[in-house]
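I have placed the structure first, in the form of structure tokens, so that the comments after it can refer back to it.
Only one protein chain is missing from this complex, and each of the others stays in its spot.
For clarity, chains are labelled A and B in written order, and residue numbers in each chain start from 1.
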Amino acid sequence: MKTKIIITSIAAIAVSAGSLMADEDAQLVIDDEAMTIQADAPAHMENVDEVLSGWIFRSRETQALQMDDFDNPAFIFVDQALDLWDKVDGTEGKSCSSCHEDVAEFAGLRTKMPRVEDGNLVTMEELVNECRTDRMGAEPWKWSKGNMTAMTALIGLQSRGMPMNVAIDGDAAPYWEKGKELYYTRVGQLDMSCSNCHEDNYGNMIRADHLSQGQINGFPTYRLKNAKLNSMHGRFKGCMKNIRATPYKEGSPEFKALELYLASRGTGLAVETPSVRN
Amino acid sequence: MTEVSRRAALTLGTGTLAYVALTGMPVFASATDEMIAAVTGGAEAVDGGIDVIAPEIAENGNTVPIEVSAPGAASITILATGNPNPGVATFNFGPLAGSRSASTRIRLARTQDVIAVAQMEDGTFRKASANVKVTIGGCGG
Partner (left out) sequence: MAKGVKPRVKVPKTAAAGETITIKTLISHKMESGQRKDGDGNIIPRSIINRFTTDFNGQNVIDVTIEPAVSTNPYFQFEAVVPEAGEFKFTWYDDDGSVYEETKKVAIG
């Protein structure tokens, strides 16, 4: 259809005009579904016009790994989570499936996490552990270990393709402000803030790394570097260590606030969980 | 007429003899040639008839996608010439192999040549090489 072709061309031109990566027209299509990898920046971001998925900044070979659910190594862990879903664990003799008929019922959840419940900011890991301890009588899972990352990957996958849309007003506002403050605060021996790299220098090279905007729409992500799923807080820790700062703890109020702020910086980008990064 | 001094000629000759005697290899052989010889049992591997497809720059040396293909091959061996141990994998094709090709993901310790050596059905050997740059990340660690 003629109209459709024209619109696609305009879109293509718009993509290349604003792009800064190796293959400017690369589109992320998974199983015939095109993912939104760029969007207009939300109003609260003063210094950035366009939000870009981390997928854009990776090499063609790395990008290819995410475009097929079989080639994507993260899916071994999604399979493991499917097994865990049915596994009875804890004093109550229940599995996830005892209460939740199908993991697909969690479609949309990932787009809104982290969220405020009863005045507290909670992440997906905390929702999972709350079920485990309160309703299954099971031991909580460690934040960044295999069981938790596999499960958050499985749950996040149910929202894949949907645009990120966390709430930052009302009860969430104080946490969001805290997260924003952390984002712009310099720390560590290298005296750097998140913004120094991910806002001021995305698209540039830092040694041999192609800097992204530090978006979290694809977490937990399979990193080629350690060949496993990595949680958001695990990655924040790594970043802080890289600038020789003492990292906050996984699950700490600081990292949760930062997670909320970062999630808001990705508003409009499609959930890509589980993504593949370097 | 230029006269090569007897001393110079003697030194050159003795040196070469000594080198050959000590290493048992022709003077121009390299470590890579030795690795290939280990696969072929010393037989020569000819260039061509085999493809190695690898990224020019590996985003991460931990997981580098590699594809090898050699129509008519009975087996293909992948060598990473710059790794602590060069052997990576050997694909032996059976009667129901659909093609003489395979893909995998490998670890490369540093920038190096990745070599594929194919043993053909007729017993001869072919080789191909691809140079892969392996970078040290800046902040990803």
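By our rule, contacts are C-beta pairs under 8 Å (C-beta built on N, C-alpha and C of every residue); 3 or more make two chains touch, one makes a residue touch a chain.
Not measured: the values here are computed from a predicted model.
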Subject >> Full-complex contact with the absent chain, from B:Val46, B:Ala97 or B:Ile136 >> reply: B:Ala97
Original post:
Looking at A:Pro73, A:Pro114, A:Gly156 or A:Pro247, which residue reaches the missing chain?
Top reply: A:Pro73
Original post:
Among B:Thr32, B:Asn62, B:Thr111 or B:Thr135, which one is in touch with the chain left out?
Top reply: B:Asn62
Original post:
At which residues does subunit B meet the chain that is not included here?
Top reply: 62-64, 80, 83-85, 87-99, 101-108
**OP:** Determine and list the subunit A residues touching the chain excluded from the picture.
**Re:** 70-71, 73, 75-77, 79-80, 83, 146, 227-228
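Simple rule for what comes next: only the chains that are shown with their structure count from here on.
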Original post:
If you average the CA atoms of subunit A and of subunit B, how many Å lie between those two points?
Top reply: 41
Original post:
Within the complex, which stretch of subunit B touches subunit A?
Top reply: 55, 57-60, 62-65, 135-141
Subject >> Residues of subunit A touching subunit B in the complex >> reply: 58-62, 64-65, 73, 197, 205-209, 211, 223-227, 238-239, 242, 278
